[in-house]
Structure formats: C-alpha cells, structure tokens
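The complex is shown incomplete by one protein chain, all other protein chains being positioned as in the whole.
And then chain A:
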C-alpha cells in the first residue's frame, strides 16, 4: 500500500531556515499572548477612574468592598472578559471567512452574518421591546444562524455547488437586505432607535456578567472548532480540486467553518453590537506578517484581535473622561491608520 521509495538519498533534517521560522513564529505568538495579558490588565486598571495595578491585584486577593474594588470586580472585569471574547471571536471569524471565501477583503459582514445578528437584536429590542440582554442574545444568534444558512443555501443553489464567489455574492446581497430591514424598523419607531443607539455603534459597556457567562460557551466552542479547521483549510487553500485530491471533505469543511463563524459572530454581535473593523483588519494584518499558514494565522488573529479591541476600548475610556467613546468608533479610529500603513508597506496579500 505504500509508495515506492524515492530515488536519491534525501537529507531528512528540516532546513535550518524552516525550523528557525517556526521558532520565531512560536515566540511571536507567546509575545502576543503576553501583550494580551498586559492590555487586559490595563483594561481593568484604566478608565474614567484609574486604579493602580496593586489595587487591581488586591481586588482579587483581598476584596475590601471599597468603591475601587467594586468598580473593578463588577464593571471592569466583566467588560474586559467581554472584550477578550468578542475580540478573539471576531478576529478568528474574520480569518476563517477570508480563508473560506479566498477573499482577502472578507469579514464576518461578508456573509451577512453580522447583519443577521444585528437584525435579530433589532427585532428583539426595537420591535418586541425586550430589554434583558440574556433574552435578546438568542435573537442575535437566530439572526446570525439564519443569515449563514440562507447565504449557504443561496450560494450553493447552482448545480455545481457552493463556490467562494457565489457565497460572497449571496452574503453581500443578504447583508444589504438585513440592514435595510433593520433600518426600516429603527426609522419607524424613534423610541426603538433610542434604545438601540448604544448597541448599534458597538460597545463593551452594556453587558452584565450573567449575560457574558451565557456567551462564553458559544465563543469557546466556536474558537475551538475554528482552530481545529486550520489543516483542512490549509489544504483547501490550494484550490477545490487540489484540496479534494488531498482528502479534504470539502463540503463538511465549508459547513463546519460556517458553523464556527456563526457561533463566533452571533456571540460577539449579541455581546457588543456590530463591530465591523476588527474582523477585517486584524486577520489581514496578521497574514502580511506570519504568512498564509492557517495553523499560525488563526491563533495569531484570535490573540491579536482582542489586543486591538481592548486597546481601542481603553483609549475610548481615557480620552473622553468622564464619559467615553464607544469601542466601535475607537476601533476604526485606532485601527485604520495601522491598517493603511500596512497596506502601503506591502501589497495586500491575495489569497
């Protein structure tokens, strides 16, 4: 059953360069994790009322019920955890989408998934007047799931099956319809618009810890599933036929990727509103640095996206003290210059 041996004695040691690059990438990922921990700590410490890091630590080791400790434990920590989860979810979802659709400009908005989640939340908050996030989270999920199912059904309606281009076209069209319906609902009812205004810009401040606890399992499953898809997505990146020839179950890989993206985007959008920039820019920037190997790209995107999101959230809190600028706005403000710099420095990596 095995292939005959190849002629010629090949050197069996990996080249020093290959081994060196893996070591550099692994070290880089560790450094990125370190950066994430640092940003998370800053996110707990900084804000309208800044707290020294030592107080942050004692808030956990020896809570004394002081107002500083209460702020940290009941506001800043949940907010930071939400930012970590939402950031990782969006970064990973964006990277998965770019790989699945072979489109460097893909983001979770491309399949209409974010718009679907936003429509679900709009119906729940605006139309039905639901105020409990623990309830309207499910509407956002339903919207996200409906969007990805519809995009997949429309995109694969042709006899030759789903192609990346058809998926993207179906997703863009659906996204526009969802956005139009959401707008119509909001325009018809000014009270709904008021309730939704905060959520629609994208904010990490609006959620309580019991909502966050509900979202975490979805994010965790989505992240684990997404990271496990690195190898088949790598093989599929060589083209559909090459991927199938290598033994990739193409349909299953596409469906599982869509499931992971739906879980990640549904949870992220339910938790923080529609955030557009992170899912597009972070995987793109990461690809320019670590290259096209999904086994590195996916974890890097999942670690660095929350760095951007929490960083933007911190800046938004600090610059507008005692108020704050919402993270959806700050992400674009902070991220866009970085993105433009990267785009100027080297051509955007095509897929």
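The rule we apply is simple: contacts are C-beta pairs under 8 Å (C-beta built on N, C-alpha and C of every residue); 3 or more make two chains touch, one makes a residue touch a chain; residues count from 1.
The criterion applied here is as follows: contacts and distances are computed from a predicted model.
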item: Protein that the absent chain corresponds to, by UniProt name, given "Cell division protein", "Ferritin-like domain-containing protein", "Iron complex transport system ATP-binding protein" or "Endonuclease"; value: "Iron complex transport system ATP-binding protein"
item: Identified contact with the non-displayed chain, of A:228, A:319 or A:338; value: A:228
item: Chain A, residues in touch with the chain not shown (by the definition above); value: 1-15, 17-18, 102, 159-160, 228, 231-232, 234-235, 237-239, 241-242, 244-249, 287, 291-293, 349-351
